[in-house]
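In what follows, a structure is listed as structure tokens, so that the remarks can point back to it.
Only one protein chain is missing from this complex, and each of the others stays in its spot.
Right after this comes chain A.
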Amino acid sequence: MPTSAPLFLAFVLKRSEYSNTSLLLELFGDTSGRIAAIARGARRPHQHTSALLQPFQPLWLACRGRGAIQTLTTIEEVSPPLALHGPALLAGFYLNELLMRLLARHDPHPALFVFYQATLAQLAATPELETPLRHFECHLLAELGYGLTLERVVDDGAPIQPTQVYTYVCDCGPCYPSERRHGPLVSGATLLALAQSAPLDATQRREARTLLRMVLEPYLGGRPLHSRELYRHWFAAHHLHES
């Protein structure tokens, strides 16, 4: 009699069809990190697990198997799925794509899992999506060991002043602006808001977007993020309609 595998909290990052009736899933679990698993028979008619095994649905799962791809043995919902609609849904896909690209398999990140869950809840609750996205990117980078320097000037270790403008040099941090230094100009207020996960105003959001895009770039392996393209596409269509 095999002992039952322990349950863990997880979200589906991506699902694809596998053989005739199964699903191949990329999961992000609290204790497991990113793993791949197969849900056997989930696509059979009258199987409600297919309805549960979707992105943004908090799940209790158990797996068995030791190989690269495990088999799901238990699937239960924790609560109803997070209600992401319109641009928030695309933002959710963006989070998933970032995790798929940046997390290695079998590398647990319990703190990031909690932050992911909280970010999804924020995306579902607020119309302003950029602030939660930027904070998530900062946390993700910090978890991976590529955290940004946000509170000290690299040159002399002085604390960042909210009213000052700095040049953020990639792989280094905020420096006093000079002609020799290349990188986006970022105000001290933006850096401090990112450090403290505080709300960002319109200018800060623009600065933070430019900054994080530059910092994330080297870790994405030179390939564009599909969900970012889609996000842009959506907004282009939306503005066309609005105007």
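Convention: a residue touches a chain if its C-beta (ideal position, glycine included) is under 8 Å from a C-beta of that chain, and two chains touch if they have at least 3 such contacts; residues count from 1.
As a convention for this text, contacts and distances are computed from a predicted model.
This complex has a chain not shown, and the name its UniProt record holds, of "Glutamyl-tRNA(Gln) amidotransferase subunit A", "Solute-binding protein family 3/N-terminal domain-containing protein", "Recombination protein RecR" or "assimilatory sulfite reductase (ferredoxin)", is "Recombination protein RecR". The residue from A:5, A:62 or A:89 that touches the chain not shown here is A:89. Here one chain is not drawn; of A:29, A:55 or A:132, the residue touching it is A:55. Among A:16, A:163 or A:178, only A:16 touches the chain that is left out of the view.
Touching residues on chain A toward the chain that is not drawn are 13-14, 16, 20, 46, 48, 51-52, 54-57, 77, 80-81, 85-86, 89-90, 93-94, 96-97, 100, 226-227, 229-230, 233-234, 237-238, 240-241.
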